[in-house]
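Take this structure, written in structure tokens, and hold onto it; I'll ask about it next.
Note that this complex is displayed minus one protein chain, with the remaining chains in position.
As written, the chains take the letters A and B, and residue 1 is the first residue of each chain.
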Amino acid sequence: MSSSQVWSEDSGHDGNVHATRKYAPSPRRGEGWGEGLGWPCPPLHQGTFCSDFTQKHSSSARRPLTPTLSPKGRGSDIPAMNYNFAFLDEDTKRMLRRALLKAVAIPGYQVPFGSREMPLPYGWGTGGIQVTAALLGPDDVLKVIDQGADDTTNAVNIRRFFARVAGVATTEHTADATLIQTRHRIPETSLREDQILVFQVPEPEPLRTLEPREAETRTLHALADYGLMHVKLYEDIAQYGHIATSYDYPVLVDGRFLTSPSPIPKFDNPKMDHSPALMLFGAGREKRLYAIPPYTRVESLAFEDHPFEIQRWEHQCELCGSGESYLDEVVVDDRGTRMFVCSDTDFCGQRRAEAQA
Amino acid sequence: MYVAVKGGEQAIARSLELLAEARRGDTAVPELELAQIREQLRLGVARVMQEGSLYDEELAALAIRQAAGDMLEAIFLLRAYRTTLPRFGYTQPLNTTAMRVHRRVSGTFKDIPGGQVLGPTYDYTQRLLEFDTTAPAVVTPADAPLPLNMPRVLDLLDAEALIERIDAGNDPEPMDLTREPLMFPADRATRLQNLSRGDEGFLLSMAYSTQRGYAESHPFAGEIRMGEVDVVVCPEELGFAIEIGAITLTECQMINQFHGGNGMPPQFTRGYGLSMGEGERKAMSMALVDRALRCDELAEANVAPAQNQEFVLSHSDSVEASGFVQHLKLPHYVDFQAELSLLRTLAAQHAADTDEQLSSVVGGQRP
Partner (left out) sequence: MSALLQVRGLSRHYGQRIGCEDVSFDLHPGELLCVVGESGSGKSTLLNTVAAQLAPTAGNVRYRQRDGKWLELGALSEADRRRLAREEWGFVTQNPRDGLRLNVSAGANVAERLMALGMRNYGQLRDIARSWLERVEIDATRIDDAPTGFSGGMQQRLQIARTLVTQPRLVFMDEPTAGLDVSVQARILDLLRRLVNELGLAAVMVTHDLAVARLLAARTMVMQGGRVVETGLTDQILDDPQHPYTQLLVSSVLTT
């Protein structure tokens, strides 16, 4: 018996699987979540979404069982039998989906949500994990990257978590994934309309370092009063001759909300503009969700005479020869010898495989 | 030749094995039983329940054992488990006046109706390490049983109209901070909820700061009481209240001097603290911070850190703080690379500017 079969039984997905997928915003958007409706049309037209969802998932059927107190399963990769599909209970997922719908309807706006305490620490991706948990269906194929790589420890750990609590298929290939959770990068491979990119966000408020008071930053957003951010950019140029922000470079979404792209390098910012894939952002500790719907205008802030520029390298990737990807610098010996390689390990691997074929 | 690092998955698996071994320690020593932790480390259990927001001694003991005694990790474990628990309903407000008191002291009056009841306290132990604890404890029975409804010290002041009246009937329905996000400005019920889940060490320091001039404070410990309180729910399908059990609580009511303002006459004001189990330090700290956070309502100058609700409430939670501080050990290669390349650009430019200045100086000296 495969672990995913175990899961459909334990989590009460038997018999209801199709209903779930029909009403839940699974990444298979062809089944009623906006495809063919001309994104970025807000999917709120499905007024039945929430109420139907509640009925189909009467709470008692999917209460998690009380965990046993035996140490079995602790620290191992045995499926975590006593938890609901994708860990969160269905009511919580519904709350998350509602918040996500609101986020999609108001691109770039930070939606406060009842962030739950997850079994991974705050600051380690709890926001992204909750968004992923709310979206995952049994047929999803999940990819998790951290720093562009599938094999960094935190990416491995989050992928393991969902393999344990949801039993979904996982992949390292960007093109094969329906859902990609990421920390600090956007994959080099172009994304498609039928993919969702979920970002882990440590600090959703782009104005936070300039204005610590939450009540005030919310007001500034409400009034689209963003002079303060330009003061920061002005000051960078005055002091350094450049805009000295190299990652988490602020963007204006759909000409309205100043938004943090999460700490991706500014190299990745242009990939957000009119992206075919839906981009969702989860900040668990700060309890905010936001979204950039497909094909939305995303501008990186700049001055007319100091336009936005991305990082460039004098090197090419020493493994695959790519000259247009974001490069990691690797120290290869104790004499300080450096080499540059793609930060996106899947992209690099694919290129090398193609070169060999 | 360089090969991209692989094997994160295996490394994690090995690390977990090492952790399990380290946690267990020498297998010649018997493993701690949960009952031992529950009975003999009860103050640790109380703290984990309080900050884990879950009154369950057995699970708290389990968490403490699994966390190898790291209280913040145990609190985190309990919180994450709590997330998965169904919410059956909300209890009626706890009636702490009807507490079956084990301890009750006041710093404001020498003698009070019901008496000063020390109960089990570390206050007067003289802190000498006891190398031999094998002798069983002998407890002398009390001369007379304590009154069932121990009168409240603050009610004595209330009768004289010297202390602010709190009309419980006017309280708005409290929101549930574990289901809804904290928003600012937060009302008092929300603030108290946040403080009660807050880290004891953080609250202790904040409270301490109010006593050292970082806020107008002038507190007196009006009353501290600890004992059992019945938990009552009123299920919709029954339509009447039923007791579902009793829990141990520590409650602190601080009395603070107030010179009047915002339309209120000079009177004593209140600060409130409540903690599950025996948690006197926590309850007292909470009461001081609660009072400091009422500065706007009482038209006091809002100048000290402990009075700034965004500062206090946003940083009180140990699970949030611990996660975010420690997330710095996660890989930041990509951002660091971005900073590296920026710094190289700036450094190169700085060097070029310096050269230019140097050559212009040299040029100026030419005849």
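Here is the rule we use: contacts are C-beta pairs under 8 Å (C-beta built on N, C-alpha and C of every residue); 3 or more make two chains touch, one makes a residue touch a chain.
This one's a predicted model, so the numbers in the text were calculated from it and none came from an experiment.
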| item | value |
| --- | --- |
| Touch criterion as defined above, residue of A:Arg160, A:Arg256 or A:His306 at the omitted chain | A:His306 |
| Residues belonging to subunit B that touch the chain removed from view | 261-263, 299 |
| For subunit A, the residues touching the chain missing from this view | 219, 222-223, 225-228, 230-232, 234-235, 237-239, 302-306 |
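The criterion applied here is as follows: only the chains that are shown with their structure count from here on.
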| item | value |
| --- | --- |
| Parts of subunit B lying in touch with subunit A, wherever the complex brings them together | 2, 4-9, 11-13, 16-17, 19-20, 34, 58, 62, 66, 76, 79-86, 178-185, 310, 314, 319-320, 322-327, 330-335, 337-342, 345-346, 349 |
| Subunit B contact footprint on subunit A (complex, rising order) | 59, 63-64, 67, 69, 74-77, 83-84, 87-89, 92, 112-119, 121-124, 126, 146-149, 151-157, 160, 183-185, 202, 212-215, 240-242, 244, 246-248, 263-267, 285, 287-288, 311, 313, 318-319, 326-330, 332, 339, 341, 343, 345, 348 |
